[in-house]
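Note that one protein chain of the assembly has been removed; the remaining protein chains are unaltered in position.
In order of appearance the chains are A and B, and numbering begins at 1 in each one.
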Amino acid sequence: MTSFLFGRIVSMAISLLVASIIIFAILEILPGDPAQFMLGVNAQPDTLQALRTQLGLDQPVILRYFSWMAGMLHGDFGISYTYRSPVTELVLQRVAVSAPLALYALTLTILVAFPAGIIAAARRNSATDLTVMGATQIGVAVPNFWFAIILMWVFAVTLHWFSAGGFAGWNKGFFEGIKSLTLPAIALALPQASILARVMRSSLLDTLGEDYIRTARAKGLSQNKTLWRHAVRNALIPVLTIVGLQFSFLLAGAIIIENVFYLPGLGRLIFQGITQRDLITVKSVVMLLVFAVIFVNFLVEVAYVLIDPRLRHQR
Amino acid sequence: MSEVSPVISESRTRELLRSALRSRSFVAGAILTAIILLSALTSLVWTPYDFAAQDIPNKLQGFSAEHWFGTDQYGRDVFSMILVGARTSIIVALLAVGLGIGLGVPLGLLAAAVRGTLLDEVVMRGNDLVFAFPALLIAILITAVFGPSAINAMIAIGIFNIPVFARLSRAAALSLWTREFVLAARVAGKGTARISVEHILPNIANTLIVQGTIQFSLGILAEAALAYVGLGAQPPIPSWGKMLADSQTLVSLAPHLAIIPGLAIVLTVLGLNLMGDGLRDIFDPRTRRSRQ
Partner (left out) sequence: MSLLAIKNLTLGIGRTPILRDIDLEVDEGEILGIIGESGSGKSMTALSILRLLPHAAELGGSIRFEDMEIVGRSEAEMCSLRGNEIGMIFQEPMTALNPVKTIGDQVAETVMIHSGKSRAEARVIARETLNRVGLPEEQFPLGRYPHELSGGQRQRVVIAMAIALRPRLLIADEPTTALDVTTQAQILDLLKKLVNEDGMALIFITHDLAVVADLADRIAIMQQGEVVEQGETLSVFETMHHPYTKALFSASQHVPERKVHGVDLDRSHAVVRVNGMVRDYRLPRKSLFAAPGQFRAVNNVSFTIRRGENVGLVGESGCGKSTLTRALLALERMQGGHVEVDGVVLAEDAANSRDIRRKMQVVFQDPYGSFNPRHKVERLVAEPFHLLDDAPQGADRRHAIEAALEEVGLLASDAHKFIHEFSGGQRQRIAIARALIIKPSLIILDEAVSALDVSIRAQILDLLTDLSDRLGISFLFISHDLSVVRSITDRVMVMQRGEIIEEGETESVFANPQHPYTQKLVAASPSVEHVLAARRQRQAT
């Protein structure tokens, strides 16, 4: 187990390293002169020169990359060009919105998808199954930002149950904070829950066809108990993979959903960074999100091992 | 013993066609997809109005005989914009899938052919790495750096299709490499490349078609998302995502501006997904048998 953990950590580190090189290449090398890119063609020569110095463009590329990495390892993400404040500070403020949103959405996704998928599989080809499958088929097809617009129109603009965007802030209390995240979380969760419910169903159906299910039935377990005691845990393995992937969809989806709802989260920070060509902010925040995705995938792999004893010995 | 082989041959085309027509999801999906495709094709030669023609006095109109889907804030005809938007979506998504298949499948076949070697490992680790990036985020980055355009959106979406097809074709090819008919071909002295093309590729084609349909629908969604944040096709070319972005502030005045393009996306994606599911059922005798 320790050697397994060690191996995974090493491969996570390699992934992060390669990811950082790719991000650095896209943002610092591909645009040619990043300073020119950030300021546009009409920039004053002296501001341009000042920015070049701030970015360290007079240094070789390799050195710039290493000083960026070294900074990040110390928690120093640079100074945002548009906000004129440390990126670390910005990120910390924004994480307080984005992390709860992602968690909220993921929780909703799982709370909806697992029961739906399990019921559909348990009552295969019944009216319930057909309803669940029909609903998820539509859910998969709905773009989350459109769903967000429709939710806002119905529940905020028309019914006034929620505010039409913005974030109340945690200092107004937990409930107010959660309330302003509810519509965005639902908008994020619906398409993902549909996907996950379908995966859960098909994984369970595969598992229910296994020989050991028949063995369990021959012991005298009823169909329902067989499902819960023998099928669900085995069916979770492919489901977990999807949950891991969905985390990355939720993060990326949040970029758009935060924009629809004017939420001051990481996504909006990146997006503003992109539109204002603030490469310093974008570079570091993207790296942070990639780290989050890679770390979640690592957790998923550890979870596999906890679920499946076969893996404990193989690795 | 009487198990039907999972792959098909030409002489069973008729049987496949029959089971295709029996599959409700395939028929429904195919009809929806055909309608969208026809709309896109129609827009090449005819639209009720010029999609870019502004008509401010008639702005924000509801449904009417002149403007079936109403008009937008500049008085442009929404129906015409939807038709042209279908074309944009389909071209971007189709090319993105093409990019994914064109590069991903050869990579996957190669990795499977040299399975267990360093090259295989490198290809697969590379795939894992691409999966570790939030796809939409990188697509946004790429289009941001290279400038927003339909072509860049297509490339950005296509890049994330490469590992999907590489993984899928590797996994499918790996199981075929252990099949006895491939061993027989090796005993007959056929080389790796020749076996990959002659024996492996035709037998994973079904899987690729099903996945292609699904990636196509994901491409439609991704194109809409990029266009929504302004990184897809640029004005005046209409796209469904951009139309939704414009509708957002007007949703209480003219809800149809938000509903129509959204429904267009939903129906397109739904049609493709239904067709993909149907194809999977038709191709995969396991699910077919369990339905009997």
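Everything below uses one rule, namely that a contact is a pair of C-beta atoms (placed from the backbone, for glycine too) under 8 Å apart; a residue touches a chain by one contact, two chains touch by 3 or more.
As the structure is a computational prediction, the values presented were derived from the model and not from experiment.
Colleague: Touching the absent chain in the whole complex: find that residue among A:Ser85, A:Thr215 or A:Thr275.
Modeller: From the options A:Ser85, A:Thr215 or A:Thr275, the contact with the absent chain belongs to A:Thr215.
Colleague: Among B:Arg18, B:Arg125 or B:Arg179, exactly one should touch the missing chain; which is it?
Modeller: From the options B:Arg18, B:Arg125 or B:Arg179, the contact with the absent chain belongs to B:Arg179.
Colleague: Kindly state which of the options B:Ser89, B:Ser169, B:Asn203 or B:Ser217 is in contact with the chain not pictured.
Modeller: If we include the chain that is not displayed, B:Asn203 is the one touching it.
Colleague: Which chain B residues touch the hidden chain?
Modeller: Residues in contact with the chain left out: 1-5, 7-12, 179-181, 183-191, 198-199, 202-203, 292.
Colleague: Determine and list the chain A residues touching the chain excluded from the picture.
Modeller: Against the left-out chain, chain A lists 3, 6-7, 10, 210-212, 214-223, 229-230, 233-234, 307-310, 313-314.
Keep this in mind: only the chains that are shown with their structure count from here on.
Colleague: Quick check: how many Å separate the C-alpha centres of chain A and chain B?
Modeller: 22
Colleague: Which of the residues in chain B end up touching chain A in this complex?
Modeller: 125, 128-129, 131-138, 140-142, 144-146, 217, 221, 224-225, 228-229, 241, 244, 247-248, 251-252, 255, 258-259, 261-262, 265-270, 273-274, 277
Colleague: Could you list, by residue number, the parts of chain A that touch chain B in their complex?
Modeller: Contacts found on chain A: 14-15, 18-19, 22-23, 26-27, 30-31, 37, 137-138, 140-143, 145-146, 149-150, 152-153, 157-158, 245, 248-249, 251-253, 255-256, 259-260, 270-271, 274, 282, 286, 289-290, 293-294, 297.
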